[in-house]
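Structure first, then comments.
Missing here: one protein chain of the complex. Every other protein chain is in place.
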Amino acid sequence: MPQEKQHPGFIPRLISPRELFAEGNRGCQGCGEALAIRQILKAAGPDTIVCSATGCVEIISSPYPETAWRVPWIHVAFENAAAVASGVEAAIKILKKRGRYHDRKINIIALAGDGGTADIGLQALSGAFERRHDFTYICTDNEAYMNTGIQRSSATPYGASTTTSPAGKESIGQTTPKKDMPMIAAAHDIPYVATCCPSYPMDLLAKAAKAFNTEGPSYLHVLSPCPTGWRHESHLTVEIGRLAVETGVFPLYEIIEGRLKMNVVMEKRKPVKEYLKHQGRFRHLGPDEIEEIQRIVDEKYVRLLRRAEFDRSLER
Amino acid sequence: MGIRTGMEVSIAISEAVKLSRAEVIAAYPITPQTHIVEELARMVADGELDAKFIMVESEHSAMSACIGAAAAGARSFTATAAQGLALMHEMLYIASGLRLPVVMAVANRAMSAPLSIWGDHSDIMAERDSGWIQLFAETGQDAFDLTIQAFRIAEDERVSLPVVVNIDGFTLSHVIEPLEIESQEDVDRFLPPFKPVIQLDPDKPISIGPVGFPEIYTEIKKQQNVALVESYKVIREIWNEFRDMFGREYHPVESYRTEDAEILIHIAGSTAGTARIAVDMLREKGEKVGLIRTRLWRPYPFEDMKKAVAGVKAVAAVDRCLSFGGQGGPMCSELKSAMYNLEEKPFIAGFIAGLGGRDITIEDFFTIVKETKKMLEEGGGGEEYRMIGVRE
Partner (left out) sequence: MTEKKPGWKEYPLAAVISKPGSCTYHNTGDWKTMRPVRDDSKCDKCGFCWIICPDAALFMGEDGYYEVDLYHCKGCGICAHECKKSAIRMIPEEH
C-alpha cells in the first residue's frame, strides 16, 4: 500500500514551513519537478548549495531578475551539473580546512533533468560518483526534453509519443525501453541510491534527508510527472505519480551500501493501463503495445523483488 | 629571496601554482601539458601543497569543476592543450561570462586532424573570443612569473575574469631552463588570499548564471567587455608592482632591437628566442631588422602595437596557426585591423610557420625577412600570406 494511505495522520508540522523554492516561479500548472524540488529543499534546509543543469528547472527558476532559489544556486551548463558540484564540494572542503568557510555541514546538490542526467550529463555524473565526492545528485525525471518542447531522451519510456519519437503510421513512438538510471548510479557502488516521487512526500523527504546525511555520493531519481509533456490534466500530477508506483511502472526502492530494499510493495499491482490512460503521450497505443509494456513492467518488477529478497538474505 | 635553479618549465609552472597557494586543481591528462598536473598531483600527495586535486574524467569537467570551485570561493587552476582546450570551449565562455577568476596554463599544441601532439597556436586561437585574458610566455621564467601574476590579475575585483597563460608545447613546456623561483614569503606579499566577489554562501544566497533575456544580455556583455578592455590598466599596474618587487619587467608588446628598424618580425611565444638570434645575425649584416613579441593577446594592446610599429616600413607577422580560408594567421589579421585606420601604416606581410611542431629555424626567419623585403619592393600586396617551409 502506498505510504500516505498507511499514515492517515499526515503531520505537516514535522515538515519545515520554509519555502526554499519560491512561489511565483514559472513552472507550468501542475509541474511535477517544481513540486519535487520544493519538497526536497524542505529536507535539505538552508545550508544547501544547488548546482543546476540547464533545463526546465533552471529556466523556470531563474529568468533574471527573478529567482526561485532561497539557497545559493549556480547554473553553468547542461551536461556538467555533477562536475560543477565536484568543484564546489572540493572548494568547500579545502576552504573549511583553511578556515575560510562556515564550519557547518553544507548539502551540495547537483540537479538535472533526465536529459541532463541519462544523456548529455552521464559522463560528468559517472566521473563525480567514481571520485566519491560528498554530494547528492538529483535527477528530476520527466521522461523527455520538455524545456525544448518534448523531445525524446533515453529516459523516455517505451511507447511514448514525443516530438522526436512521434507515434505514426509506421511507429509506436519511442521504440526502446527507458534507460535504467538508478541502476547505473548504483553500479558505481555509491553508498545511497533511491527512487522517489513527489506523490509520496513523506517517502521523498525521508529519502532526501538520508541522501544528504550520507557521506559520499548519493543519488535520488525522482519521477516528476509533466502535464505539458505527458499531456495529462494538471490536477492529475500527483495521481499519475501515484499510479506509476501502484502499477509498478516506477517502483520505489532504496539501495543502501549495495543492498536493495523495496519501500512500497504492492500485493496486487494495478494494471499499467490505469497509468497510461490519463496520458496523451500513450493515447495511440493499442492492446498489443499495452500488453508489451505490461510485460516489461512485470519483468522488471519481479526482478527487483527477487533482488530485494536476495539482498535481504545477505543481511541475515 | 628566491633561488636560481634549472628546472623543466612545466615543473616551474607547478611551483608557481604551489607558491600561489591554489586551493582547487581540476585537470585531465593531455600531452604536452601533463607534466604540470602530474607535478601538482605529486605535491598534493606529498603534502607540499595543501589543495584539493580533482582528477576529472574530461577537460570539460575540469573547467566545470574549476568554475564550481571558483564560485564557492576557492583559488582554482587547471592546465590543458589542444583537444582538451577545445573540449572546454563551451565552459571557457561561461567562466568569463560568470566573471570567475580561474587560471589555466595551456601548453599550446596543434589541433587534430591529423592527430598531432606537437606545438602550434591553433588551440588557443580558436578560443580568442572566449573572454579570457590571454598571455604568452617566451621563457621558463615568463611562464613561472605569468602564472603567479595571472592569479593576481584574475582576482583583482576590477577585473574578475579568467586568465590563460600560454606556453609552447614541448619547445617550452618540456625544456629545462635556468630560472628564479621566488620564495613563499615574497609570493605571499605579492599575492594575497583570494577574496571572491561572487560566492556561493548559504548566509547570503545568490543565484549565479540566470537566464538573460534579450532585454539584458547586451548590457551584461558590454559590462564583461569593458572589464576585459580595462583589465589592461590593472595588468600594467600589477606588472609594475611585480617589477618593483622581483625586478623583472613585463610589457604588453615587447620589442627587441627595434630602434631605427625598417622591418619588424612579429611573433608570440617561445619562437621569439630563435627570432632574436636571427635579428642579431641580420643586424650584423647591416639589415635594419627588429623583433616585436605579443605578450598580451587579450585584451589586445592596440596602442602599444601602434607605437611599436610606428615608423617602420614593414612588419612580417608570423603566426603558428592557420585560419583556413581566411587571412592566414589570427595575429596577423589582428595587427592589420589595428593598423587599418591609421594614416601612416606599415606594409604587413603574413607568414604561417611552425605548424604541428615543425621547427622554425633561423633560416626561416631569414626567408621571412627576405620575402617581406621583396614584397615591399614590389609595392606591397600580393598574396595575403605565405606558408614557410611547406614542400611543393
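Going in written order, the chains are labelled A and B, and every chain counts its residues from 1.
Operating definition for what follows: a residue touches a chain if its C-beta (ideal position, glycine included) is under 8 Å from a C-beta of that chain, and two chains touch if they have at least 3 such contacts.
All figures in this text were calculated on a predicted structure; none of them were measured in a lab.
Student: Pick from B:S112, B:Q223 or B:S337: which residue touches the chain that isn't shown?
Tutor: Touches the omitted chain: B:Q223.
Student: Among A:Q29, A:T163, A:T176 or A:N213, single out the residue that touches the unshown chain.
Tutor: Of the candidates A:Q29, A:T163, A:T176 or A:N213, A:Q29 is in touch with the missing chain.
Student: Identify the residue among A:G87, A:G121, A:G159 or A:P198 that touches the chain left out of the display.
Tutor: A:P198
Student: Which residue numbers on chain A touch the omitted chain?
Tutor: Residues touching the hidden chain, for chain A, are 4, 10-13, 15, 17, 19-27, 29-32, 34-35, 38-39, 61-71, 198-199, 201, 227, 233-239.
Student: Spell out, residue by residue, where the missing chain touches chain B.
Tutor: Residues of chain B in touch with the missing chain: 97-99, 160, 197-198, 204-210, 212, 215-216, 218-220, 222-224, 226.
Here, only the chains that are shown with their structure count from here on.
Student: Mind checking the centre-to-centre distance between chain A and chain B? Centres are C-alpha means, answer in whole Å.
Tutor: Roughly 43 Å, centre to centre.
Student: Flag every residue of chain B that touches chain A in the complex, lowest number first.
Tutor: Listed in rising order, the residues are 23-24, 26, 50-52, 54-58, 60-62, 64-74, 76, 90-91, 94, 98, 193, 200-213, 216.
Student: Help me check something: in the complex, which residues belonging to chain A touch chain B?
Tutor: 46-49, 51, 58-59, 62-65, 67, 69-77, 79-80, 82-95, 97-98, 100-102, 104, 106, 123-124, 126-128, 130-131
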